[in-house]
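With one protein chain withheld, the remaining protein chains of the complex are depicted in position.
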Amino acid sequence: MTAFKHTLAGRLLADPLAVMALIIIAALVTLAVFADAVAPHDFTAMNIPDRFSPPSAEYWLGTDNLGRDTFSRLLQGGRIALTVGLTAVLIAGAIGLVLGMIAGFGPRWLDNALLFFFDTLRAYPTIILALALAALMPRGLTTVIVVVVLTSFSEYGRVVRTQTLSLKHSEFILAERAMGASFGRIVFHHILPNVLGPFFILAAMNLPVVITIEAGMSFLGVGVPPGTPSWGTTLKDGFDHIRQTPWLIVAGGLPLILVTLGFTFLGEALRDQLDPKLRKSR
Amino acid sequence: MTQPLLTLTDVSVEFPALGGLKALMAPPDKRRVQAVAGVSLHLHPGETLAVVGESGSGKTTLARAVNGLVPLAGGTVNFDGQALQDGPDWTAVRRRMAMMFQDPTGSLSPRKTVGDLILEPFVIHGIPVADRTVKARDLLAAAGLDADFMDRYPHQLSGGQARRVGVARALALDPALVLADEPTAGLDVSIQGEILNLMNRVKAERGLATLIITHNLNILRHIADRIAVMYLGRIVETGPVEAILTAPAHPYTHALMAANPEPDPTARHERLILKGETPALTARPSGCEFHPRCPVARADCARIAPALEPARTGGKVACRYPLGADETLTACPPAASPPAAQG
Partner (left out) sequence: MTETLKVSGLSVSYATRQGSLQALRDVSLDVQSGQIVGVVGESGCGKSTLISALMRLLPENARVTDGRIDLDGEDILTASPRRLRAMRGREMSVVFQDPMTSLNPVLSIGRQMRDIQYREGVSTAEKDRRAAHMLGRVGLPDPEARLRGYPHELSGGMRQRVAIAMATLMHPKLLIADEPTTALDATLEVQIIALLQAIQAEIGCAILFISHHLGVIAELCDRVVVMYAGETVEEGPVADIFERPAHPYTAKLIECDPGRLKTRADTLPSIPGSLPDLTDPPSGCIFRDRCDLATEICATQRPPRRAVSPGRWSACHHAEKVTP
C-alpha cells in the first residue's frame, strides 16, 4: 500500500497541521451528530435553583440564567452551526462555481457584468443585509442561510473566474483544443479538476466564517428563533449576564474558536497538499 | 510534383492593439496590429519546413492560425483539398493535423496521468481502443518511454520525458501533418538529439509532413528540408535548408545565422551585429521593414517595399539588393566597440 502515501488523504495524514485539524473537526462533528446521546442533560430543561452555577461535576460548563446546562446547549448549538455552515457553503459554492466558470468562459461583456454583480454583493455589509432580510423574512435558519449565501457566493465566483481565465489561456488547454477536444470535455476534464483545488480550500476557510455569521446574527437576535440553543444565543446570554456567569461567554466562544482553528488549519493543509509546486519543495 | 498538402495564400492574423475605451477613440487603422501579414507557404507530403524568426516575428501565431486556434483576418489555407478559412469541422481537421506546443510540461494537463494523456486523442475522436493498457504501453514504447510512466503525473516528468509524451500524443492518430512549435524548447542539448531523432524516425516511417517553428538554428540542418525566415509577420526569405544556412540572400537571414555562436573557440570571428531591436508591430517602418537595422540598406529601401521574388538560392527573397553567394557582412568587430543601440 505504498500508493496510499501519494493520495491526498495519505499526504494529509503525514502533515501534523492537517492531523490536528482533522481531529478537531472530527470531534466537533461527532459531538454534534451524537449530541442527544452525549449530552448529560436535556438542553431545554430549566433548573431555576441551579441558575448561574459555575462549572461542576454536575454541570461541566455551568448553567445559564434559566439553569439550563451550558454543555448540552453547546452540543445542540454545534448541530445548528454545522447544518447552517455546510448547507450555506454548499449552496454558495455551487452558485459561485457555475457563475465563475460562466464569467471565465463567456464573452467579455458577460464577464464584466458578472464581475459587477459579484462586487456589488461583496460591497454590501453582511450584517446590514442580515438585518434588512430579517425584517422581510420569517426568523429562522432559512433566513440565516439565505443571508450567508447571498454574501459569500460572489467570493467563490471570483476565485473560480480568475482560475478559469488563467487556465483558459494555458498551453495545455490550447493543446487540448488543438487535438480537437470538445468544449464540454475541456471544461469538465481539464478546467474543473484544476479549479476544484483552490475552491475546496476556500470552502474550508469559509465554513468557520459562515458559522460565525450565524452566531453573530443569533447574537443580534435576527438569527435562530429565541430559545434555540445556538452558539450565538449562548454568547448573548453570557453577555447579558456577564456579572453572574462570566464563563458563559467563554463557553460560547470556545466552540467558535475551535471550529475556526480546525477548518482554517484544514484549508491551509489542503492548500499545501493540492498545489503540486508547494508540495514538491521541502 | 505532387499536390501540396498544405497551402497558405496571403494569410494574415490580426490582434487588437488597444483595449477598452482607447480602442474606440483610436483611428481604425491603429486599433489592430497584424501579427502575420500576408504569408504564403506550401508544404508537400513528407516534407519538413522550418519557420524561423525571433520573438514577435509571428511564427507561433502562424502555426496557431493554421490549426484554427486563432482566427484568420485574411487569406486562405488549404489543407489536403479542404479550405480551412471558411469554418471547417475543426475536430475532423485536427485529427489529421496534430500540434506540439512549446512548453513540454506545461502543455500536458496537470491532473491527468501519462496513461490518460496518451490515450486522450482516441477518447476525443471516439476511436475505440480494445485494451487501454496495451495501447498506452505501445504508444509509450514508440516514444521511448517505459510502461511504468503510465501512472505518473506531468510534474513528475523531466522535460525530455514530457516532450516524449507530447510527441506520442501528437502521433497517436497517425496525422498527415504535424505543427511543432519549438520542439527543443526547454530541453538540454544532451536530450534534444533524442527527441529530434524520434521525430525524424517517425517522419521517415510514416511520410509525415512537418511544419517546425523554431529559433534554434543549430538544429535546422538536421531536421528541415526548407526554411522560411519571418520578420515582423512577413516571410523575408525561403529556400532549401543548405543554401539558406550557408549563403542566404537576405541580409536579415545572414545576420540571424551569424548571430549563432558556434561551440568552437577557434571560430571566434568578426561577426555581424545588427543595430537595435525588432520594432514593435504598432510601429512598422516604411518601405522595407528591415531597413532601419539593415547593414547594407540603401536610400530607396526606406521608400519601396520589396516583393518576395525568386532568388539565386533556389528559393525566394524579399530584398531589392540581395546578397551575393560569397558576400559576408562584418559590420562591426565583436569586442572593440559596443553596438550603437537605437530605441
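As written, the chains take the letters A and B, and residue 1 is the first residue of each chain.
Basically, contacts are C-beta pairs under 8 Å (C-beta built on N, C-alpha and C of every residue); 3 or more make two chains touch, one makes a residue touch a chain.
The shown structure was predicted, so the numbers you read here are calculated from the model rather than taken from an experiment.
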For this session: Give the residue, chosen from B:G75, B:P121, B:G159 or B:P183, that touches the chain omitted from the document.
Result: B:G159
For this session: Give the residue, chosen from B:D10, B:D89, B:D148 or B:E262, that touches the chain omitted from the document.
Result: B:E262
For this session: Return the single residue from B:R96, B:H155 or B:H215 that touches the missing chain.
Result: B:H215
Exercise. What residues on chain B make contact with the chain left out of this view?
Worked result: 54-55, 158-159, 188-194, 196-197, 200, 215, 217-219, 221-222, 241-242, 255-256, 258-268, 271, 273-274, 277-278, 334-343
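The rule is simple: only the chains that are shown with their structure count from here on.
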For this session: Can you check the complex and tell me which residues of chain A touch chain B?
Result: 170-172, 174-182, 185, 189-190, 193-194, 276-277, 280
For this session: Give every residue of chain B touching chain A within the complex, in rising order.
Result: 64, 67, 69, 90-95, 98-99, 101-103, 106-112, 120-121, 124-125, 153, 155, 166, 169, 179
